[in-house]
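All protein chains but one are shown at their positions in the complex.
Moving on to subunit A:
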Amino acid sequence: MAGQGASEPALFTELEGDYGPFRPQIPVTVPLWLGIAMKKRSKCRIQPPDWMSVERLSEVLEMEREAPREFQPLPFHYVEIAKLLLDNAREDFENNYMVQSLLEDIKDVRWDKVEKGLKNLSGRTHAVKLKNISAMEVNRMRTFTVRALQSFFKHDNDDMMKQTPTDSDSQSTPSSSDRLPRRTLRPR
């Protein structure tokens, strides 16, 4: 995230890296926590990241709606980053209501896909592949998915032993459509 310093130049050598020098009106890339800290002290202005523009988010939303079985690439922590930035640096976004509502829609569409995908879990699922999923979605479904898979494993183990393997399953689908989240064995 780029911030623009408004005070005297300073060079930070921190445990995590070197940042600065901060000169007025010159954009610098800093970690999120640093930028938010400076923003809270009114020492800088925050430049919204590229993926948070109205155009980009509308594109992402369109694509999410059009591809019901895959997720669009977004930063892993997009929900958290967006929340922090919108809470602390609202005025630095030109269209903040639009951005916020687009993000909400994107979140809803993606979560919907996750829920649909969860229905495909069964005793024969031995691995689930989630491409382009984000941290918030992972954590929302973590407990449920882990418990469900554990129960399936415990109870359906006998079923699985009767299935014979077919390896056409894993190779036949083209990589562009990553089906979420199903990788099951087909019964002979």
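Note that a residue touches a chain if its C-beta (ideal position, glycine included) is under 8 Å from a C-beta of that chain, and two chains touch if they have at least 3 such contacts; residues count from 1.
Quick note on the criterion: contacts and distances are computed from a predicted model.
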item	value
UniProt protein name of the chain not shown, from "TFIIB-type domain-containing protein", "Transcription initiation factor TFIID subunit 5", "DNA replication complex GINS protein SLD5" or "Fructose-bisphosphate aldolase"	"DNA replication complex GINS protein SLD5"
Full-complex contact with the absent chain, from A:61, A:74 or A:106	A:74
Residue in contact with the excluded chain [from A:67, A:98 or A:135]	A:135
Interface with the unshown chain - residue positions in subunit A	1-2, 7, 10, 12, 14-17, 19, 29-34, 37-38, 41, 43, 49-51, 56, 73-77, 80-81, 126-133, 135, 138, 142, 145-146, 149-150, 153-154, 160-161, 163-165, 167, 170, 175, 178, 181, 183, 185
